[in-house]
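Complex shown without one protein chain; remaining protein chains in place.
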Amino acid sequence: MLKVTDLSITLGSITALRGLNFAIRPGETLGIVGESGSGKSITALAIMGLLPKVMRASGRIELEGNDLLALDESALCRSRGRRMAMIFQEPMTALNPVMPIGAQIAEGLVLHGIMSRHEAAEEAIRLVGRVGLPDPAARAHSYPHELSGGQRQRAMIAMAIACRPALLIADEPTSALDVTVQAEILALLKEVREETGMAMLFISHDLAVISKLAENTLVLYGGAAMEMGETHALLAAPRHPYTRGLIAAIPSGNAHNTRLNPIRGHVPELAKLPPGCPFHGRCPLGDERCRIERPAPDIAETTAWCHHAGAHAPLAPLGVTS
Amino acid sequence: MVRFLIKRLAAMGLTLFFAALVVFGVLEVLPGDPAATMLGLSATPDTIAALRLELGLDAPPLARFWGWVVGFFSGNLGISYTYRVAVGGLIAERMAVTLPLALMALALAASLGIALGALAAAKANTRIDALVMGLAQLGLAIPNFWFGILFVLLFSITLGWFPSGGFPGWREGLFPAIQALVLPAFALALPQSAVLARITRSSMLETLSEDYIRTARAKGLTRGQTLRRHALRNALVPVLTMLGLQFSYLVAGTIIVENVFALPGLGRLLVQAIGGHDLILIKSLVLFFVAAAVITNALVDIAYGFADPRLRVART
Partner (left out) sequence: MRRALSHPSFMIGVVLSAAILAVALISLVWTPYDPGQMRIIMRLKPPGADFWLGTDQFGRDVVSMLMVGTRNALMVGLVAVGLGLTAGLVLGMLAARFQGSFLDEALMRSLDFVFAFPAVLTAILILTFMGPGLANAMIAIGIFNIPVFARQARGAALQVMAQDYVRAARLAGCGTFSILRRHVLPNIAGLMIVQASTQFALAILAEAGLSYLGIGTQPPNPSWGRMLNDAQTFLSRAPLLAIFPGAAIALSVLAFNLLGDGLRDLLDPRLKER
């Protein structure tokens, strides 16, 4: 359904994303996890065709068989919102403050010629109710500032699913919300995915959140894929040192006296990355070969882009207790 | 909302009252004997005494002030000393030139300024942007009366398309009257449209970097649709404020531009009244101009409250 082949993104001489490959089938969710600067958000923007003008994308992004990177702007506009939709992190600022939310939800339906203005207004009210806002007819006339953060994110979801897109991209949809609200929004996303059978690309810096929703997970670091595979396999037996580090850094809810294990060092600047594995500088197993030579995918239970994945595989999830 | 409305209108009334007090004080109380000022050097004690009687100057200042303020509401503002006609009627008559002129200029300035500013923002950091902003910088530098003179040179003297000045009156038909107002309106509007273009551009650029613009694009709106449906309205809030201020600049600007084109409006009347030391006319005219400014500013504030739903809630 969505097939990304050898996607690279450059900003001048800087490579922000190198040679990414993945695919999502209808009704499936792929989680992309990574720190800020790992390239997860620009991957989403590249699929939507909304990269800042200064960035260049190469490779192929096929949605239902069409290469999006080859489409012109007007064809992209026809797909955006209709075939693929996106939810953003910041529900506070992602909604237009001077437009009632009902109108913002109906807008896409009318512009894509799916419904008349009148029908779209009614559909917007139905959607407001569908995403769980109370008293939908009245809420549809509310302005964003009259809603709470969670309610706004619900409105964003209503807006994104309005045209029944084949692909929904959710870029950190819960990161700005309270923990209890987070769970509700995740449950809602799960519901609508099952209802509509759409594919979902779920982006988060939080592996724990991703594990609740995604069948498959892709771990990104420094603009390159580290490890990809079924989520449960990746969590149970991570083969890449970075994935292990990420799992070790998740606080486990029941153990008060366990120490958290942060990954040592800092995210390096993209401009200063060596040709090899971007993680080698912080990697406990990193050596000279890692610095110079780009690792080939090592396919086993999961696919790991690591020179040491074969030798040490599978590594047990370290560091939860020690 | 109602409370905000009442508060804003009360503030406006208070400002107007103080403005009247200042104008009256500066023009009628401070200079000593207004009658002597009006008559100038040729005055004899007899003529001064006669004028004092005519003006009712023997009444205490406070009573005269009160009479004047009441006159503003009843339209009875006294008799102009130089024109020998009722000031109220004179102002009403001249207003038929100044108000259409100012409104025409406002419409021109707003449409030109907003369109060019939006264009520059949409094409930010391109040659078109640089060209528009360069023109705006030039428009800021050229005074409206020089624009007027240049227009007369080009469109009246050289091309003969428009009259070089004067006003045929509305009775002669709509077309010649409007034709007489076109050049002055453009002269007034161009510098203001430069200001508006700059504000529109920067406000637009700020709005275009907002998250909800990206949301709109993700919904499938084209760049143009996003600009029109989402950016423009938000970007126009500061522009609207400026537009209100502009109207008072435009009304004040008519004082000069009407003199360039010899238009029988309020501005020319004011300059002639100053030339003739006609204090009775001057004080009412000045207050009239101030009132135009103060009232528009209040209206803009109120319109602002309606345009932005966030403010509407915050203020109720």
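The chains carry the letters A and B, assigned in the order they are written, with residues numbered from 1 in each.
In this text, a contact is a pair of C-beta atoms (placed from the backbone, for glycine too) under 8 Å apart; a residue touches a chain by one contact, two chains touch by 3 or more.
Note that the structure is a prediction, hence the values are computed from the model and not measured.
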| item | value |
| --- | --- |
| Displayed chains contacting the withheld chain | B |
| Residue among B:A35, B:A118, B:L236 or B:V251 that touches the chain left out of view | B:V251 |
| Touching the absent chain when the full complex is considered, from B:A36, B:A86, B:I128 or B:I142 | B:I142 |
| Missing-chain contacts mapped onto chain B | 15, 18-19, 23, 26-27, 30-31, 137-138, 140-143, 145-146, 149-150, 152-153, 157, 164, 202, 205, 248-249, 251-253, 255-256, 259-260, 270-271, 274-275, 282, 286, 289-290, 293-294, 297 |
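The definition used in the following text is that only the chains that are shown with their structure count from here on.
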| item | value |
| --- | --- |
| Touch list for chain B against partner chain A, complex | 210-212, 214-223, 225, 229-230, 233-234, 307-310, 313 |
| Contacting residues of chain A [partner chain B, same complex] | 48, 50, 73-74, 77-82, 85-86, 88, 90, 93-99, 107-108, 111-112, 143, 145-146, 156, 159-160, 163 |
